[in-house]
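Only one structure is covered here, and it is reproduced in the block below.
Just one protein chain is left out here, and the rest sit where they should.
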Amino acid sequence: MRYALALLLSTVLLLNAGCKREHRVFDPGAAQASVAYAAPLDPVHPGGPSAPAAPSIPSARALSQYEQSAYAVGEGKRLYMAFNCVGCHQHGGGGIGPALMDAQWIYGSHPEQIYASIVEGRPNGMPSFAGKIPEYQVWELVAYVRSMSGQLPEDIAPSRSDEMPVVKAEQARPKEHPQDQQKDRKAQP
Amino acid sequence: MMFLAAVPGFSGDQTSLNPVGPGASHIEHTFALIFWITAVVYIIVMAVLVISIWRRHHSLDTMPDPQPTSAESDQRAQRMVAVAIGVTTVLLFTMMISSFAASRAIATMNYEQALTIHVFGHEWWWEVQYPSDQAWKSVVTANEIHVPVGVTIRIHGTSRDVIHSFWAPNVQGKRDLLPGYDTDLMLKVDQPGRYRGQCAEYCGEQHAHMAFYIVAQSQDDFNHWLQGQQKSAPPPATPQTLHGQQVFLTHACVMCHTIRGTTAGSRVGPDLTHLASRTTIAAGMLPNNTANLAGWILNAQNIKPGCRMPPNGLSGSDLQDLVAYLETLQ
Amino acid sequence: MTASTIVTPVELTESDRRHADRLEEVWKEPAGFLGWFKAVHHTTIGKRYMVTAFVFFALAGLLAGAMRLQLAFPEAHILSNDKYNQFFTVHGSTMMFLFAVPMMFEALSVYLVPLMVGTRNIAFPRLNAYSYYLYLFGGMMLWIAFFCNTGADRGWFSYVPLAGPDYGPGKRPDFWAQMITFTEVSALAVAVEIVVTVFRLRAPGMSLNRIPIFVWGQVVVAFMVIFALPGVVLSSTMLLIDRTCGTQFFNPAAGGDVLLYQHLFWWFGHPEVYIIFIPGTAIVSTIVTTFSRRHMFGYLMVVLALVATGFMAFGLWVHHMFATGIPQIAESYFTAASMTIAIPTGAQVFCWIVTLATGKVVLKPPLWWVIGFFFVFIMGGMTGIFLASVPVDLQVHDTYFVVAHFHYVLIGGAVFPLFGALSYWFPKITGRMLNATLDQVSFWLFFIGFNTTFFPMHLVGLRGMPRRVYTYQPGMGWTVLNQVESFGYVLLFLSVCIMLWNVYRSARHGTIAGSNPWNAGTLEWATTSPPPSYNFLYLPTVNGREALWDAAPNQPIVVGLHDDVRSFLTTRILDAEPDGHEEFPSPTMWPFWAAVSTGAAFVGSIFTPWGITFGAIPIAITMIGWFWPERQPAERRRAREIWQSE
Partner (left out) sequence: MAERVAERPVLDVSGLPTVQFGIRSITWWGIMGMMAIEGTVFLLMIAAYFYLHSRSVEWPPHSNPPDLFWGTLNLGIFIVSAIPNEWYRRRARKGDLQAVRIGLIILSLFAVATVVVRYFELRHLNTDWSIDAYGSAVWTLMGLHVLHLLTDMVDTVVVTVLFFTPLVEGKRFMDAAENADYWYFVIGAWIPIYLVIYWAPRWLHA
């Protein structure tokens, strides 16, 4: 009995997390459906951390809808393969393009910055996908990319895929948090 | 056995009871045999049960004392039960043999001069390939399998993601497409026509909308169709279709779809080189016409929630031109 | 009857009364709120199992209603595809793992077997309590997750890779897999208790060939549980660690194999079907015997049939996988095996018919439910032959034909006998009769409703409707039949409501039953209704297959057990000659705490692999607390223990 009550109470708390994590938005609505176009580049440090966000950057709440939904992150993972990001970045290990599962983030690891990297492209090879990918799918990609460096909760980040395993678990680097993220963590206690 | 399926408004193009190929008809014969045997047995057993209860029943309020059982009546009963079990065994054996015979007949379909067609299950559509030794001759299409009548077909399939099951009941029994396995399914269609098939293994959000059609046609029609499919897409003729092509190549479409003869070459979604030659879109869900095509492109998610086709916020004119262009892809 | 007057005398002598008081003192369940968690008597736990399992049955039934509503119209949008997938998965998983097995096996055997073999409690009563709490927590977990939109959505057998890490985002399949673990542990525990109870705790004289058929059935099931469930324990564990620890069991790219899961799952999954309906057939044998007023015809044949079924059940799991394309020789073998298993079942049917045909049939509600069982279950058996034949199976597999088939087998083979059992044993459990008229009404509603709902499914399946589709397109010729099915659901719903009302009313105002209202022959009727906390005033001895019918005019009773402790008599496995006496443990809170810590470990392991590792510590502590003896009882036992002579 008491345990049942306790369970029910803890559930009410779980409910939020649970519902968010399992939430599946199939139809993101017109705003997010339109393809993402490049934001004007900051001439001073192109694509630098201060790059202004693209006009239709969703609010933090809308963002969390991607970063807290296992389904959205999973979709991001699927698109990461479908759009052949693997071709250059591998499964996060890096190759032609930089690795994504470590802490060296040339252009910053904020969602907006990754968004900009995908939509605008970056010097030395990262192509611009401007106009090619619907907003919400870009955000799903962003969420997945961030999950690769351990910036998303474990119960939301996808686990192994049905491909050749990338690294042995015991050799895998511990998930790293990019510096700017850590700064933020200190900044807002 | 059609009487089991025959109802007004039932086209009979997706039922095992209306076989149009040797595979399905062998199965249908076994089905009929088992059906009649079990039906008769069932009726007899139930009759015996009801009669014996009726003969022996008393509607009493108090429960009488247990009756002594007479040895000789039980011995008679024992003999009867022994006979009944014997009969059961014989009947089971009969049905088993006919089942083996059917399996055998299906298994011995001739692999040699069979036409090979590759079928790949995707969430939630079917990729169909007609391989050929010359690369330019091999054909890729989706959700519509054209076959020549009377020719043995070898469906060589596997899955690109989860387990699907290839099933066109009028033609042949189902066969799972498993990731990591290559499966061969032999079939033959004896009557021209369109036969519907559907994924029969639960495969996620849109398992319900994963249909395909087998189009059986004469050898000549088939060859003609195949040659048509081998061609690349015709270049856009009018300024409208030209703009439509531009829209296709500069928007999300190009990320997933192929149109041979253009720069669009992604294999994530169905090959659209001859989209207009197909009768349905969205894996057999909608008839292929202007309105459906436009609606599908605009917001596939509210037609087939969870499917891989994203909604596209295209302006009215862009959409019109795009659809116009796609409809030229005969 | 003679025996019953012997075991619980009609007029108690002075010494009987003193004896009864002492037993009551020793055996009464602890009182108060905390007492609820300490209870260990099999009747208490058994009743809890029944109520809980029935609640899950009702919940899953409501889900079915929602699904029928969605399917009543083509391309309906009453349930989204995401919701529908959760609904049918939770419906199936609940019915199989939280209703059918716990009700048919755990609930019935825990409550009835100790009474039927004439002992005072089930073997390992604390383990019994533990098993109940685990089952409860497992079920609650699945349903709470479901209400948090985390309901399992990959089907009741959660095939990989669909349920695997790559295609099952979030935690839905993990909750499913852990619910399995919970229920499996509890079922395994009960299986061991039942085997030991029946092999060692039978009343003197109840030799193997005098064990009631119901008990035989439950023993066979217990053994099947012991050997079948490890299969699903393994497959669900592999699924879980594939998802959380990154193992590669089901990843073809890394040498894994998706069929491995299916083999392991069906190694359990097929015996599961028999685990569910063998208790049903055992109930039928019991009711048929009582209401045709004669000993079961062909007792030996029926028992052998049960045992044979138990063995064969392990030889035909592959017939669930014919469509995956297995070698033809294997196909032939499994076809043969699947058809052969019809023979023992057939033999049982013939024996029942003969028993009725040569007996003096008294038509009472329990027998009506059994007649319903005959019509429905045998039909299910017949359609089973279609599935056993490989080629036919390739057409009907995974269509609504199969849905119809297994509902005929499972509802026919389990639910009809269960409701029969309800009206048959209700007087024993509550002490009052179930209202016969209402019982009749709910029977006819259920029988008609069931066939209206499920018979058309055969046809719609033959017309090519696959199972597990959240909707279908107009013009397929499926609409009308689906609407008929949905209408049938309404009747089923009404029937169950009436039954609930009947139970509620009768439990309060039903006519007093007395110890043996059906004048039946098995031992549970040899004590008062409801049974006292010590089951029998004096342990009975047995002189025939139907203990009460065959009792000698002066059937002896067992004396000489300590009545100041919960002592019980052990007898030899074959001839049930008295062998020794031991002592049941006293009521305690520990099993509850052990279950809580086990539950915490299981739930934790959904979110991190460390859940089990750290969870093991509290489990170990609570288990030690559980087994740690108390001082006085130990000393008292030491004072009067008698060692076996080598």
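First chain written, first letter: the chains are A, B and C, and each begins at residue 1.
In the analysis below, a contact is a pair of C-beta atoms (placed from the backbone, for glycine too) under 8 Å apart; a residue touches a chain by one contact, two chains touch by 3 or more.
If you're wondering where the values come from, they're calculated on a predicted model, not measured in any experiment.
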Problem set entry | Touch partners, limited to displayed chains, of the chain removed from view | A, C
For this session: Consider the whole complex, including the chain that is not shown, and state which of C:L63, C:A191 or C:I385 touches that chain.
Result: C:A191
Seminar exercise, completed: Missing-chain contact among C:V55, C:A254 or C:I498 belongs to C:A254
For this session: Give the residue, chosen from C:P204, C:P417, C:G461 or C:P591, that touches the chain omitted from the document.
Result: C:P204
Seminar exercise, completed: Missing-chain contact, candidates C:I226, C:V307, C:A336 or C:L363, resolves to C:I226
For this session: Taking the full complex into account, find the residue in C:Q395, C:T570, C:S605 or C:T622 that is in contact with the omitted chain.
Result: C:T570
Exercise. When the complex is taken as a whole, what residues of chain A touch the one chain not shown?
Worked result: 160, 165, 168-170
Seminar exercise, completed: In the full complex, chain C touches the hidden chain through residues 6, 13, 15-16, 19, 123-124, 127, 188, 191-192, 195-196, 199-200, 204, 226-227, 229-231, 233-234, 237-238, 241-242, 245-249, 251, 254-257, 260, 263-264, 267, 538, 541, 554-563, 569-570, 573, 578-583, 616, 620, 624, 627-629, 631, 634-635, 637-638, 640-646
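The rule we apply is simple: only the chains that are shown with their structure count from here on.
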Exercise. At what distance in angstrom does the C-alpha mean of chain C lie from that of chain A?
Worked result: 47
Exercise. Between chain A and chain B, what is the separation of their C-alpha centroids in Å?
Worked result: 38
Seminar exercise, completed: In whole angstrom, the CA-centroid distance of chain B from chain C equals 37
For this session: Would you please write down the residue numbers of chain A that are in contact with two or more other chains?
Result: 24, 26, 162
Problem set entry | Set of chain B residues in contact with two or more other chains | 179, 205, 305-306
Exercise. Once bound in the complex, which stretches of chain C touch chain B?
Worked result: 80-82, 85, 154-155, 159, 161-162, 167, 252-253, 256-259, 290, 292-295, 297-298, 301, 323-325, 328, 331-332, 335-336, 339-340, 342-343, 346-347, 349-351, 353-354, 356-363, 371, 374-375, 378-379, 382-383, 385-386, 388-399, 459, 462-464, 466-473, 475-477, 480, 517-521, 546, 549
Exercise. For the complex, which residues does chain C have touching chain A?
Worked result: 33, 36-37, 82, 137, 140, 144-145, 147-150, 161, 164-166, 169-172, 242-246, 248, 250-254, 592, 596, 607-608
Problem set entry | Parts of chain A lying in touch with chain B, wherever the complex brings them together | 24, 26-28, 30, 33-35, 82-83, 131-134, 136-137, 162
